[in-house]
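Dumping the structure here so I can ask a few things about it.
With one protein chain withheld, the remaining protein chains of the complex are depicted in position.
Let's turn to chain A:
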Amino acid sequence: MPDPFDPENPTHTRLPDTHALDYAGNQGMAVEQDQLLETRPEKREEARSLWQDAWRDLRRRPIFLVSAVLIVLLVIIAIFPGLFTDADPRHADLVNNYLKKPNWTDFFGAGWFGYDGQGRSIYARVLYGARASITVGICVTLAVAITGGLAGMVAGYFGGWVDALISRLVDIFFGIPLLLGALVILNAFTHRTVWSVVFALAFLGWTQIARVMRGAVLTVKQADYVTAARALGAGTRRIMFRHILPNAVAPVIVVATIALGGYIAAEATLSYLGIGLQDPTISWGIDISSAQNVIRTAPYALFFPAAALSITVLAFIMLGDAVRDALDPKLR
């Protein structure tokens, strides 16, 4: 995936925003200007930052609202799955419940989505499976944002041999395919938990963020206020964290949010291949994998975990898109 904010990557040059011009023309420039004139003195005092701008923009986007509601719901399910069902996701009853069909009238009951090939409630398993996926997604994203962000910032700020070293390291890691590399790393674990999957994905995933961060820092470093800060005698650490970081972090947040959905999908893929999460952890990937054998007789055993996975990945990718639109200054 190309880095949307990599200044060395020219694929994202955009045409002037003709939409905005249309808008101004239709609604009447005068009104807009009146408002601006009226509000300008107040705005001066508040000095809206990039973040405030972004937030104002986000609140008006339906795509953001939908994905935010979904994500809040998913996070609540991940933390308190018991709120939504009384059924035990690990309780297996082959005698009575082997591949039992969904009971659509049993709302929020154990048999709502039917039972899987081990006689376990699919509804309960879909709910409890959210925890592993969301934990992996969020933890990997945090880990890559911190490690990749730091590496990129150091490389971009200091330049010279430090940059050369880190950039070559990034290039090397970038050459390793995420899934293949994760397969190899996870094979080395005899007992795999959520944390080993997080480690494997974060170990291979930080490079993208590092590149984006380095690019952003290179741009910001030239800014006058950085020179001013330096002239006033600010130390390296102060310049990096007080002046450069706040102004370079926006693209990192965007890339990380979009990638979060990808990490959730990667976890499911690894678990599907039998090399990701292991029992007793409940994971959508594991359930999808075991359901494929019975797809002819019990398609519902495959459908529900797969649908849950799709919705979750989609929600995070939609959120990332909305955040990008809000933060990308080129779109304004």
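Keep in mind that, in the parts below, a contact is a pair of C-beta atoms (placed from the backbone, for glycine too) under 8 Å apart; a residue touches a chain by one contact, two chains touch by 3 or more; residues count from 1.
We take it that contacts and distances are computed from a predicted model.
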Q: Choose one: "Cation:proton antiporter", "Peptide ABC transporter substrate-binding protein", "histidine kinase" or "Cbb3-type cytochrome oxidase assembly protein CcoS". The correct choice is the protein name in UniProt for the chain not shown.
A: "Peptide ABC transporter substrate-binding protein"
**Q.** Options A:82, A:235 or A:274, residue touching the unrepresented chain
**A.** A:274
(Q) I'm checking contacts with the chain that's been left out. Which of A:92, A:142, A:234 or A:306 qualifies? (A) A:92
Q. Tell me, which residues in chain A touch the chain that this view leaves out?
A. 90-92, 94-95, 98-99, 117-119, 187, 274-275, 278-280, 290, 293, 296-297
